[in-house]
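One protein chain is absent from this view; the other protein chains keep their places.
What follows is chain A.
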Amino acid sequence: MSGFVRRLAGIPWRSIAGEALSRAFLVAQAYCAVHVVDQHLCSLAIVRGPSMLPAMNLAGDVVAVDRVSARLGRIAPGDVVMMISPEDPRKSVAKRVVGMQGDSVTYLVDPGNSDASKTVVVPQGHVWVQGDNPYASRDSRQFGAVPYGLITGKIFCREVDAISGANILLYGTISWDTSNYQLLNLQKRTVTPLLYAGNTFCWHILEGKYYPSRFSLVSRNQDKTGHHEPPTPG
C-alpha cells in the first residue's frame, strides 16, 4: 500500500498539469483564431438548392465567402451574398443583390404563369435580393426587401469541381449525405492527382477506418452497395 502511495507521490503532477494547461491553452488559441478568420475575414461554405441555377449547382457547391466587404458596406448590385434568412434566423441563404437602398426594382411577380410585373422602391438600409432562377427561388419577391444587417458575406469564389475529395475532407461534417457518397462511386470525372489522393483518403474514411463514430451512414451504404473498389484515375 505504502509502495503504491510512494509511486503516486513520485509522479511529477505539477509539471504534467502545467503541460496539460499549456496544451489546452494552445488548442483554445487555435480555435479562437479559426473562429475569428471564419466570422470576420473569409469563410468557406456549401450552398445547395435550385434557387441560384445556373450559377450554383443543385447538389452543392463549395463557395468562398468574403466577410470584410459586407461589414464595410461594399456590396453592389450584381454581387452574390450569403445572408441570414428573414424567415428563419437559423438558416443561411445565398442570393444575388439586385437593388440597393433607394433603387427602384421591377420584377416579374409570377414568371412561370403570367407577365405581370411590379415596381418597388427599396427602403433605406435595405437590399433587394433575388435568386438567379426565378422559377424556384424564395427571395425578396416573397418576403420583401431585407435589411442590410442580415448580409453576412459576399460570395466571390466557387469551387469548380463540386464533389472533390479535398472538399469532403474539410466539410464532411456539414454536407455528408447519401447523394455525396454515391457520387464518389461514379468514375465519370477526370480527377487530378491531388483530387485522386483526396478521393482515396476519403474513401478510406468512408470505409470506417478513420471515421468519427457519429457518422452512421457508412454501415447503411455498405448494406446497399456491397463491396467497393477505389476509384481509378480517369
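The criterion applied here is as follows: a residue touches a chain if its C-beta (ideal position, glycine included) is under 8 Å from a C-beta of that chain, and two chains touch if they have at least 3 such contacts; residues count from 1.
Heads up, the rule we're going with is that contacts and distances are computed from a predicted model.
One subunit of the complex is not drawn; among "Alpha-endosulfine", "Mitochondrial inner membrane protease subunit 2", "AP-1 complex subunit gamma-2" or "Small ribosomal subunit protein uS9m", its UniProt record names it "Mitochondrial inner membrane protease subunit 2". Residue in contact with the omitted chain (choice from A:Pro50, A:Pro111, A:Pro134 or A:Pro147): A:Pro147. Residues touching the missing chain, restricted to chain A, are 28-29, 31-33, 35-36, 39-40, 73, 83-90, 124-126, 146-151 (touch as defined at the top).
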